[in-house]
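Encoded as structure tokens, here's the structure I'll be asking about.
Every protein chain of the complex appears in place save one, which is left out.
Labels run A, B, C, D, E and F following the written order; every chain starts at residue 1.
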Amino acid sequence: MVTYFKEILTGFYSLLAGMAVTIKYFVKPIVTVQYPRQKLSMSPAYRGHTEFVLDLETGTHRCIACEMCARICPSQLITVEGVKIDPKKKVPRKYVIEYQYCSLCGLCVESCPTKALKFSEEYRLAGFSREDCVVDLLARLQAQQQRAGLAVTPRPEARREEGEAKPEGEVKG
Amino acid sequence: MNWLISLITPVGLASGAFIMVVAMTLLGALIAVAARNIFHNVLGLALCLIGVAGLFLYLNSPFVALMEILIYVGAICIAICFAIMLSAPMYLPLPPRHPLKILGALAGAGLVFAFLALLTKKTTWAAASVRSDDWSITTIGHYLLTDYVLIFEVISLLLVVAMLGAVVTARGGRGSS
Amino acid sequence: MHEPGQEEKTYVLNFGPQHPSTHGVLRVELQMEGEFITKAAPDIGYGHRGHEHMAENRNYQQFLPNMGRVDYLHALAYNQGYCMAVEKLTGLEVPERAEFIRVITAELNRIASHLLWVGAYLLDLGAFTPFLYCFDDRENILDLLDRVTGSRLTYCYYRFGGVPKDIDDEFMAGCRAFITRLRGRFKDYDDLVTKNIIFIKRTRDIGVISKEQCVRYGLTGPMVRGSGIPYDIRKSEPYSVYPRFDFEIPIGERGDIMDRYLVRIREMAQSLRIIEQALDKLPDGPIMAEKVPKRIKPAAGEVYQAVETARGEFGCYIVSEGDIKPYRIKLRVPSFGNLSILPEIAVDTLVADLVAILGSIDVVVPEIDR
Amino acid sequence: MESARMLVFNQLETYLYLALMLFAIGLYGVLARRNLIAVLISVELILNAASINFMAFNRFLAPTPAVGQVITLFIMAVAAAEAAIALSIIVAVYRKLRSVNIEQATELRG
Amino acid sequence: MDNLVRILGTDLGRMLAGLIGVIALVSVNALFLIWMERKVAAHMQLRPGPMEVGWHGAIQTIADALKLMGKELITPAEVDRSVYLLAPIVVFLPVLLSFLVIPFSQTLVIRDMNVGVLLILAFAALTVLAILMAGWASNNKYAVFGSIRSVAQNVAYEIPLLITVMSPILMVGSYRLTDIVAAQEKFWFIVSQPLAFILYITCATAETNRAPFDLPEAESELVAGFHTEYSGMRFGLFFLAEYTNMFIVAALATIFFLGGWRGPVLPGWVWFLLKVYAIIFLIMWFRWTFPRVRFDQLITFAWKILIPLAFANLLLTALVMKLM
Amino acid sequence: METKTGEPLIKIGLLEEALNLARANSLWPMTFGLACCAIEMMAAGAARFDLDRFGAGVFRPSPRQSDLMIVAGTISKKMAPAVVRLWEQMPAPKWVIAMGNCAISGGPFYYPTQYAIVPGADLIIPVDVYVPGCPPRPEGLIEGILHLEEKITKRGRLRKFRDVK
Partner (left out) sequence: MEIPEALRDFSYVLVFLVAAGLFALGPLIIAHLIAPRSFGAARDEIYECGMPILGGAWIQVAVIYYLFALLFLAFDVDVLFLFPVLLAYGKGYVWRDFIEIVIFIGILSLVIVYAWGRGVFTWKRKPENL
């Protein structure tokens, strides 16, 4: 009998204690970030998709189209096509990542001999089709240059025998 | 226009409602006996009982009417449902009885009905000469506490015994054979 | 039409794969008698992504990102296990500072995992609010980890021979702030959850696992510690720099759900202690071994390395044939072993208890299915 | 304007006939159905018919209306007890025979 | 024509006016309660809740309602059609009916019946029946489970609820709701019947299937319980009934224990609504604090603790009344 | 894949627009997680990000009551029929968000000898919005929901939010 009532009382008390906690938080300020109304700053290490480092000294990227990144990438999602603009220097004519396969491992960034890659801070990537996820790094770089008021790195002309002069259609910049 | 308005006078409403109640009662009763699915039977019973509760209202006793709903719909129907679920295949319709038997049942019920109806018609009902007009719940309580106190207590005893019996019967099943 | 005997067919209830409390895509096929379960057969494979198969197609580095996805809740321990196995295979030395960073981040991750478990578990039990509080705390950890690893969930942070990114002062300050914060929060959890009579009633003496059962099924982690066996790889086969820290292995007495819950809660406190000590003792120095070859090409051989994850013992077994690709990687995952006891302890319980028991096992489905 | 007595729902006979119909329907159910529970439901109908009768007499004839209501309440209580017992028996029969067929239930001996 | 005037002046007018008022109240109340629930929950969980749809999410629930309206109604092939379709309607009947007798203020009551309390309590049985119908007809294992549990639970809580409200009634000696409020002239019954109040709130929470007694809809166990198979507006009706039910039990609590419309300065109905929403807040507070009780514990709790306590309280009240 | 939907019996422009507006602002997702991304989906519903702000925080466990299926995680071949079944059991109008690289294309698990997964939810059910990332951050999911709103109402707040600095 005593235990019966004791259990009721302690139980009742424990419930009250719980309610005290929730009401305490009820009056506390909220922790929600008002995301779309307020732009978020990502942490410095944040990994969005990869993008070219805009080298402020040269005003362009540092990629030498060595394809190290493409080779190490676990998902083999990087397509690099280089052209030789002069005997010693090779630049990418096309650098496209199919972001929808990426696992954000960072191997490409780390393996790049010229440190030409970095992770972008882009997190708003939703799209209406699979193709929306494909990112053209060169186009992206150009946009970046434009925003910074720098000279835009032109897309190197393909050597004539290779044909196609234009990069593939809608890619996100 | 006028007859329409007269339909929505209190009397008109009451008459219309009465027809609804009667329809509910009879429809419910028919579903309760005729539907093949046992669960529909229970629902029919519930409908019928709500109708009966309505009749009780017309008989001037809202208390009994509400208690009808509380006890029959709220408790008995629920108990029946659980009993059905307890015996898993009960919801499956059984093959109907031989048509002859059904006919027999119909005839039997019809005969009884005719006989009693005749009897009712023949009888003249006489009201008691002095009639009190006290329908209040308090008076019911008063009677329960005074004149019918024995029954009042016996009912509780009856319930206890019935429950004990029911519990024992329901529990001793498979194992105790 | 009803025939006698027809109703004797067993009553089978699909529990999952899409069910709010199977945490992903586990399916448990229940045979029931009334409300009671007579047989619970987990059906796994709904989350099978072929992790182990993948290892045979990739070289050592390329397999690394998968480790964060086997058990995404305690991804860093998996990172650690795999890296340590490869380091063992190749004889790479990890600098001390890197080891410390690994310990700090892995322990943070462990707390995050436990917090998520507490929250999700209470969600299973029907309490929504603690879930949000846990997530709130967890977000703080994620912020910290995001700072160093760049991701919130499927970390791919450790590298063979160290870590690629050093921690900064802000991180350390954040860590310390978090430690104080979480310690303060424990009281709220106590009031809200641990002492709550409903919670106690739901978890005491439910899903009891005896010591003998633990051994028989090869349970690890909080499951085995909840039953009173102080088995924790960090103590019993110390790795990394764990021996340098002073921490305890909390154990339960009765082996019921409550004990498992308490073990996890206390483990969080212990992890906080470890982090605190590691922050204090953090040495300076490099974070990457000197000469890490560009291509990992270990000599033929095999190696097994176990680490303690939030769910128990994760073992990474690598067979190398001297190629740049491993010949075979076998992952010994704790959830698989832990889940295996479910059919035994779920029998004769109610569905509600099954939810509680399943939750207390803390399974991560892709980990089971690898 | 018609007088109150003329209204259908103010006449004793209406209720008597209604109760009779309910009774007949219940009787039919008892005779025709094979399912024990259906039989029980029919019995409930018959009991309700009785209640209606009681209440009707009470309304139109009895000297003290409260007594009739008390009696009806008692009928309800007894009906409840009856239902409980009957259901339990049905459940027991079901467990014994794995059937709720009344014809099989008659085989229940000893 | 004067016929019409006369009618409108009497019952019919009252009926129609009441009906319109109640339907408006039910709709607005449900919209408001759902919004309130989401806001209360959100703030207890350190988040803002609906924000973007209207000012602070004010028209969020209207959007929800409209959306539900425009949602396909799926009737699965193997359901018991007629019963399946009927259940959401039946669940709604007792809900609307209860408003008939609830006094919002001294005069603001549609029909002040002398069996008011009984009307509400008796028709609550229909809710149970509707839930049983829904679950049974759905032919879905989770729904069947949910409905059985729901019924067993409601049935278990009906008794202590009935017995608990008997104590104030014993003190008042009437089933008329206005009489009960009138009797609280000197003090609210929560003062003299604190135990009854606690018991009532407990039972009411269980009656309305709210956490920690939300077994029938226990997400983590039974998916969505008895309405698992109901889509669109049919589900919406269950939702609506649930929230309106909440209003009703809170209104009863107000009438029985908090002195109904009594209060200084403000008009009666404002006080009434304030008290009702305070009780509802309490019930919401429960929901967002406690874990769910296990089903058997719940039933056992009702029989082992609530009913004995309720009986004890009743007898105590009776005894005190004799002594005084 | 195209969503097959029967037209309603009555379709009036204005009504349809109002309905669409309501639908877009009341997207109840189904409680349905497949792998890692599900955790981020939970996080999106939690205090920090609070999907409920957009009216999309009412997670319904039953497909019958949900409008939105968030495919969060890897669809294994074994799971695929269940996904399709669940999708089919949702009442119209319904939408699908493929959350995470796995749901979009198989993600990191898509490689030549892969045998176990369905490379992309859009191979089995019609997908409306793709949210890449591994896992996408909760912001990403919110972004996806805003995209979906835009798709439903054919206008939206997306642009407005885009310019927020």
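Keep in mind that, in the parts below, contacts are C-beta pairs under 8 Å (C-beta built on N, C-alpha and C of every residue); 3 or more make two chains touch, one makes a residue touch a chain.
Small disclaimer: the values here were computed from a predicted structure and weren't measured.
Asker: Decide which residue listed in E:Lys39, E:Arg234, E:Arg262 or E:Arg287 touches the omitted chain of the complex.
Answerer: From the options E:Lys39, E:Arg234, E:Arg262 or E:Arg287, the contact with the absent chain belongs to E:Arg234.
Asker: Hey, which chain B residues sit against the chain that's not shown?
Answerer: 10-11, 13-14, 17, 20-21, 54, 57-58, 60-63, 67, 70-71, 74-76, 78-79, 81-83, 85-88, 91, 135-142, 144-146, 149, 152-153, 155-157, 159-160, 162-164, 166-167, 170-176
Asker: Touching the missing chain, which residues of chain D?
Answerer: Counting only chain D, the missing chain is touched by 1, 3-4, 73, 76-77, 80-81, 83-84, 87-88, 91.
Asker: For chain E, enumerate the residues touching the unshown chain of the complex.
Answerer: 11, 15, 18-19, 22-23, 68-79, 88-89, 92-93, 95-97, 99-100, 110-111, 113, 115, 118-119, 138-145, 148, 152, 155-156, 158-159, 162-163, 166, 169-170, 173-175, 223, 228-229, 232-234, 236-237, 296, 299-300, 303-304, 307-308, 311, 314-315, 318-319, 321-322
The definition used in the following text is that only the chains that are shown with their structure count from here on.
Asker: Which neighbours does chain C have in common with chain F?
Answerer: The shared contacts of chain C and chain F, listed by label, come to A, E.
Asker: From the centre of chain E, which chain's CA centre is farthest?
Answerer: A
Asker: Centroid from C-alpha atoms only, then distance chain A to chain C, rounded to Å. What do you get?
Answerer: So the centroids are 27 Å from each other.
Asker: Express in whole angstrom the distance between the two chain centres, defined as the mean CA positions of chain C and chain D.
Answerer: So the centroids are 64 Å from each other.
Asker: Could you say which residues in chain D touch two or more other chains, in rising order?
Answerer: 98-99, in rising order.
Asker: Identify all positions of chain C at which a residue touches two or more other chains, and write them in rising order.
Answerer: Counting only residues that touch two or more other chains, chain C contributes 7, 19-20, 58, 65-66, 69, 129, 132-133, 136, 139, 154, 192-193, 196, 198.
Asker: Provide the residue numbers of chain D that touch chain B in the complex, in ascending order.
Answerer: Residues 7-9, 12-13, 15-18, 20-29, 31-35, 37-38, 40-42, 44-45, 48, 51-52, 55-67, 69-70, 72-74, 76-85, 87-92, 94-96, 98-101.
Asker: Going by the contact rule set out above, which residues of chain A touch chain C in the complex?
Answerer: Touch residues, chain A against chain C: 7, 10-12, 14-15, 17-18, 20-22, 24-25, 31, 43-47, 72-74, 103-107, 110-111, 119.
Asker: Report the residues of chain E in contact with chain C in the complex, numbered from low to high.
Answerer: For this pair, the touching residues of chain E are 41, 44-47, 141, 145, 211-212, 214, 218-223, 288-297.
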